[in-house]
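Heads up, one of the protein chains got dropped from this complex, but the rest are sitting where they should.
Residue numbering begins at 1 within each chain, and the chains themselves are lettered A, B and C in the order written.
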Amino acid sequence: MNFDYSDDQKFLKDEARKFLGAHCGSDRVRAVLDDPATAYDADLWKAVGEQGWRGAAIPEEFGGLGLGHIELCAIAEELGRACAPLPFASTVYFVAEALMLYGSDAQKVRWLPRIAAGDVIGAFATSEGAGPVTARSVRTTVSGGKLTGDKIPVTDGDVADLIIVLARDGLYLVEKGASITAEVLETLDPTRSAARLTFADAPCEKLGSDDGIAAMQAVFDRAAVLLAFEQLGGADRCLEMAKGYALDRYAFGRQIGGYQAIKHKLADMYVKNELARSNAYYGAWALNAGAAELPLAAATARVAASDAYWFASKENIQTHGGMGFTWESDCHLYYRRSRQLALVAGSPAAWRERLVGQLEMRNAA
Amino acid sequence: MNFDYSDDQKFLKDEARKFLGAHCGSDRVRAVLDDPATAYDADLWKAVGEQGWRGAAIPEEFGGLGLGHIELCAIAEELGRACAPLPFASTVYFVAEALMLYGSDAQKVRWLPRIAAGDVIGAFATSEGAGPVTARSVRTTVSGGKLTGDKIPVTDGDVADLIIVLARDGLYLVEKGASITAEVLETLDPTRSAARLTFADAPCEKLGSDDGIAAMQAVFDRAAVLLAFEQLGGADRCLEMAKGYALDRYAFGRQIGGYQAIKHKLADMYVKNELARSNAYYGAWALNAGAAELPLAAATARVAASDAYWFASKENIQTHGGMGFTWESDCHLYYRRSRQLALVAGSPAAWRERLVGQLEMRNAA
Amino acid sequence: MDFKDSDAEATYRAAARDWLDANIAEHDAGHYPDDMAKAKAWQARKAVGGYACITWPQEWGGGGGTPIESVIFGQEEARHAVDGSYFTIGLGMCVPTVMAYADDATKRRFVGPAVRGDEIWSQLFSEPAGGSDVAAIRTRAVRDGDDWVINGQKVWTSGAHYSDYGIVLVRTNPDVPKHQGLTMFWLDLKAPGIEIRPIHQMSGGSSFNEVWFEDVRISDAQRLGPVDGGWKVALFTLMNERLAIGTSGGVGPEDILAFAAQANGADGPLLKDAAFRQTLADWWVQSEGLRNTRMRTITALSKGQVPGPESSIGKIVAANQLQAIGNTAVEAGDQYGIISDPALAPLRGAFHAATMWAPGLRIAGGTDEILKNIIAERVLGLPGEIRVDKDQAFRDLPVGA
Partner (left out) sequence: MDFKDSDAEATYRAAARDWLDANIAEHDAGHYPDDMAKAKAWQARKAVGGYACITWPQEWGGGGGTPIESVIFGQEEARHAVDGSYFTIGLGMCVPTVMAYADDATKRRFVGPAVRGDEIWSQLFSEPAGGSDVAAIRTRAVRDGDDWVINGQKVWTSGAHYSDYGIVLVRTNPDVPKHQGLTMFWLDLKAPGIEIRPIHQMSGGSSFNEVWFEDVRISDAQRLGPVDGGWKVALFTLMNERLAIGTSGGVGPEDILAFAAQANGADGPLLKDAAFRQTLADWWVQSEGLRNTRMRTITALSKGQVPGPESSIGKIVAANQLQAIGNTAVEAGDQYGIISDPALAPLRGAFHAATMWAPGLRIAGGTDEILKNIIAERVLGLPGEIRVDKDQAFRDLPVGA
């Protein structure tokens, strides 16, 4: 038994941290934040591509590194920690995973190597408006190989080359093209791009089975584990920032970190982060091992990580006091990202509901 | 506008506190706690009767003092503070209120003076098992003037002279008698008595309309406000105990009340108690004024008071540390009572649900 | 427990209502949160009617009324969409300090124009190194003949960019313990050497400013209270702050109730979701609790009592609730919830704005943690924090990196 990263994985993770430390300082995140015309950091995206991270979990036969999902989790943790302004999740956790799960050999051969090589940005388009995505909420249809519908929001939809779209009768691959209109959306996290995509008879290709909702959920389960590591990385960074400030800042002649209100706030953060880490590890095991426990483990990891990141990001601001409320402080980058990550694969409430549903199914079995 | 007790009411309240200070120390509460054969403190019940408190809100024409419900609220607050081991709530908040609300003149003339005089203990029997009381959960029936059913738990059911029973087609008055079997129940709060009552063709008399659930709820609304004051009194006493201990107890050479963890815990208690007090006052106004806002105000008061008392009673134990966990400490008397009061008119969750239902009705109107 | 006005109160309310009906119409009703000219005109009109600074003596331009009359007028005025927030700090905190500590000539010069809304005042206490620790002030004033020369920086100064005057707390003696070396002055915010820079908040806007002092010269006649006796003056100002605290603004239970009635849950409207209902009930209970607590405060005011630090509970509860309500509505949107565009987000983005603003509300005017300390110490009588800085000279105190 070894419930930890292996030494090789730790090395990879350390290298990723060093790389992002050098290439993804908060100035880079802010550059995307401050410029509404910039969807992501293109230079960083290219540099990350050169590291091969996008293909970490893609088999070598499809152009990836074939390392496995634990390695991808390690990378995700560091990307989350750096608050990287990249379409990494859309491309790798959603689209590449969907292709590996449901793609025909031809589809895999066509797309996975290009994703691994960095030539393709992906997006996963499921929502059509406010509220959870359900069989009833999906109005997008396919007729004669053409897809028509209105998806909002689609994370990275404005910059995506390949969009996997949920229609009434399944998932479809749609390539960027003239039959798609993109409208960029104003969101709580401008460091990540989102768009409304309107498809008007867009040429498409079926991906997997006719049960689109089930397929979407299977992709979400996989993405949830990977997102949980991004959330965990972000939450850990918030704790680190809060701790640093609590040691540096003096009030009434003492470090504020010496006051129990701050000490216990940070202890609460630590507890939530450690529970989230442990649950994320279990999710990583389930994902990597292809275990039947994945849906329950993914829900557990996602709920824990969403809770930890929300708490850490908001109490990090509180620990910083007035300074934490300024634009110039990095605190709000993490607060914003915590909202983006908590919602991009469905809300925490929806995942809690799914978690209990899984327990019911397990007990009924 | 005067959103406070009047000077007369304050005087009454002060007198009640003095009286209970002299006649209802924790030794009296413990005497009931420690003796399973004792349902309530009979001497105190008699003494309280001599104060006329049971008739505070009963009109003079029916033998009461005719003071009003604000005065009864003031008394309730002190009874809660003293953790009084008495069938006061059952008799006064439930049964007398039900009679005043639904009784015929004959029923009022017959029973209210005897309640005010202290000759009668009442009980309000609605529950027939685990879970909220609903139209579906009631199986008790009346046929030919005889009531048959199984009520569990009935607070003070073992010592009641007059029981108001919820049957399928309304509320009924049932007098103590041979057709009723009482089995005393073991509960979380042995300072308050509860029983399972089995009615086998018990002679009964209809009270009010055929809509028993609506009538029960109307009684609960009135009782909820009065119970909120008992809860508030208990919660305030817990804060006082916690504060006293925090000032007396030293750890690491300092009063534990000087540590922020304790300071903020007690500040949180104070905030909850003050919100509960303000909401209880509003409920008292609605009850006393016969305002249409009563159902919403009662739900608001009850939820706030249940929350405040639970928090205060459990964190009072925590503040006391190991000492608070001993039988000899009074902390657990309040912890137990907080559970009894939170459930006796339906659970906090049920009241939250009712509160939102009231908001929906208000908005639909 | 009675919500009804007394006869005198009812008479006052009726008169106020009549006056408002007559004057609001003329004045141009409607919502104008960012129109200072209209706000000033309305304040001037109120002064004429005796409704500006209702509790102040008439000789100073006030209404000579009671606290409860002030509350009644406030309730009636709130039925119309007028914005008095430009004057809250000046009339609630600064000018009362001037009235208490300045000489007659100064009072005659400033009080009237402030009451009439002609001149707006700011309070300049906070500094980068002293947020919660207000007395940790480093801005220096050095005596030069009959003048003082000020250098340093203030921060979190609400409304400095549109204010005319301010009261400023500065350090005049760094060689004594920190509370003993402070002095209060009033000053002209247009004076040479003062630079006002807006602070860009994480929520996007700029309600607050940094104010920089570079060799700002003021007369000793502008001093409020004794040299090195400013802390007592500041406490007087801050005591008035508590009375000036209003509601949080932003979204509340009623807003999310209305939203939930039409928002999609997984299985019908969000309002039918039992989990949402439980949470909504708790918010309602909190909000009603605060509303009813204000009723109790007004009752105390009407009896001539001065509300104490109890009112600190309001902001703790309201700010945390604002953050929870904002975020709950955001999360209720599921994926869509991330969209903050007012054209697409519910209630024109108000829940999203609340999510971004609430972190500031939990800090401004006393953090959650400071307010709990105030309740614990001043209401409950628990021991104060151990003060390592009490007896040391200010210049010897440890400071952060």
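Throughout what follows, a contact is a pair of C-beta atoms (placed from the backbone, for glycine too) under 8 Å apart; a residue touches a chain by one contact, two chains touch by 3 or more.
Just so it is clear, the model here is predicted, and its values are computed rather than measured.
**Student:** Would you indicate which residue among B:Arg81, B:Arg222, B:Arg237 or B:His332 is in contact with the undisplayed chain?
**Tutor:** That would be B:His332, which touches the missing chain.
**Student:** From the list B:Ala167, B:Val344 or B:Leu359, pick the residue that touches the absent chain.
**Tutor:** Considering all chains, including the one not shown, the answer is B:Val344.
**Student:** Of the residues in subunit A, which ones touch the absent chain?
**Tutor:** Residues 1-5, 70, 239, 243, 246-247, 254-255, 257-258, 260, 262-264, 266-268, 270-271, 274-279, 281-282, 284-285, 288, 299-300, 303-304, 307, 349, 351-353, 355-356, 359-360, 363 of subunit A touch the chain that is not shown.
**Student:** Hey, which subunit B residues sit against the chain that's not shown?
**Tutor:** 126-127, 129-134, 137, 152-153, 185-189, 194, 248-255, 259, 261-262, 310, 314, 317-318, 321-329, 331-332, 335, 339-340, 342-350, 353
**Student:** Counting contacts across the full complex, list the positions on subunit C that touch the omitted chain.
**Tutor:** 273-278, 386, 388
Note that only the chains that are shown with their structure count from here on.
**Student:** Please identify which chain has its centre, taken as the mean of its CA atoms, farthest from the centre of subunit B.
**Tutor:** A
**Student:** Averaging only over C-alpha atoms, locate the centres of subunit A and subunit C and give their separation in whole Å.
**Tutor:** The computed centroid separation for subunit A versus subunit C comes out at 40 Å.
**Student:** Quick one: subunit A and subunit B, Cα centre-to-centre, how many Å?
**Tutor:** Those two chain centres are 51 Å apart.
**Student:** Which residues belonging to subunit A are in contact with no fewer than two other chains?
**Tutor:** Expected reply: 259, 261.
**Student:** Touching two or more other chains, which residues of subunit C qualify?
**Tutor:** 369, 372-373, 385
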